[in-house]
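With one protein chain held back, the other chains of the complex are shown just where they sit.
For chain A:
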């Protein structure tokens, strides 16, 4: 039994109203959600970025000073240390620490950490373990 055109219109109106109300709510919600997502994402991103930035900066500062100190010594026995320092400084400078989309961010960071440990034992520097990445204890 076919519905009369009038009934179809009415049915359409009901179905459309349903979609319209949903759509209006959706649009409003989407704008709100986008704003909230940016804000929330920024906060999480900021905490992660702070940790990585601070850690990488710390390695860089540490290596720069030690390199300068050892270079001035002009002692043969420091050549191995200087080699490790140069290689580590190169790794740090090539590391795009500020780019969260870099796919090997964690991989490279771990390599830098490993190299840094090696350097510290070469320099026989007794460091409080993880003095450069103490940030990892930050609560998220």
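Please note the rule applied: contacts are C-beta pairs under 8 Å (C-beta built on N, C-alpha and C of every residue); 3 or more make two chains touch, one makes a residue touch a chain; residues count from 1.
Just so it is clear, contacts and distances are computed from a predicted model.
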Chain not displayed: protein name in its UniProt record ("protein-serine/threonine phosphatase", "CobW/HypB/UreG nucleotide-binding domain-containing protein", "Protein YAE1 homolog" or "tRNA-specific adenosine deaminase subunit tad3"): "Protein YAE1 homolog"
Contact footprint on chain A, counting only the chain that is left out: 17-18, 21-69, 71-72, 97-101, 123, 125-127, 131-132, 134-135, 138
